[in-house]
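Attaching a single structure in structure tokens format; questions to follow.
Yeah, one chain of the complex is gone here, protein chain that is, but the others are all in their spots.
Take a look at chain A:
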């Protein structure tokens, strides 16, 4: 099994000079699953889904917002919130700074509101490009504020998770963000708020073990890695090989953890259906008609 990992890693991270030449950065991209090369512009048109094998490329928060919301209908919340360094963790601030430059985001989550098929929603979109989408104080606070805004304004909540879990550099404060976000969702739920969770690649650790698993509807993108513990840790713990589809969205669906696995191209349509059903009254309406 060890060989399997080293081989795979070597193959994936050290492309030959020729391979690099074959795939010029930024213009075309090679599908990691079927190896088909596609123009980025073409990919963009198809919501970053490989047209040959259906592989869903992970996407950043900006691309997600553009493809999710009705045109120009969204605004961002808490754009100016930044992490501090509660543990005085060495080098943490530099890492945040370099990720800010890399992603053009101030933190690992975008929050805001906007219209989806005409329905106004409060939304959080995580970005794995920023510290692997990890949740520290800012991610926890932004998501909590977004839920509170939805609660106050009677909006549905959508959260797109993409995260390796809790952020190590903020230690126990990151851990407590799991409780903070889950508590906010509970209060929202008690007020009959609708929460739709959409798990994208990857949704693991402290994020999967808090808000991502708590939707009234739990959806996921095809092929997304979703789980509590890392695959390697599990293999070391139980000393046996795991099935290929272990901890994929499809695996979770099979084990009763998800409502549906929804291809990116169909997401807006399913959201429209769910939001539309929730915008109507329930049983009491029958009495009136």
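In this section, contacts are C-beta pairs under 8 Å (C-beta built on N, C-alpha and C of every residue); 3 or more make two chains touch, one makes a residue touch a chain; residues count from 1.
Assume contacts and distances are computed from a predicted model.
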Among "Sulfur-oxidizing protein SoxY", "Acetyl-coenzyme A carboxylase carboxyl transferase subunit alpha", "Thiazole synthase" or "ATP-binding cassette domain-containing protein", the UniProt name of the subunit that does not appear here: "Acetyl-coenzyme A carboxylase carboxyl transferase subunit alpha"
Selected from A:66, A:154, A:183 or A:277 as touching the chain missing from the view: A:183
Omitted-chain contact residue, chosen from A:28, A:67 or A:81: A:81
Which of A:140, A:193 or A:223 contacts the chain that the document leaves out: A:140
Option from A:129, A:193 or A:206 whose C-beta touches the chain left out: A:206
Residues of chain A (touch criterion as defined above) contacting the omitted chain: 78-87, 89-90, 93-94, 96-97, 100-101, 104, 106, 137-138, 140-141, 144, 166-180, 182-187, 189-190, 205-206, 208-214, 226-230, 233-234, 237-238, 240, 242, 246-247, 255-257
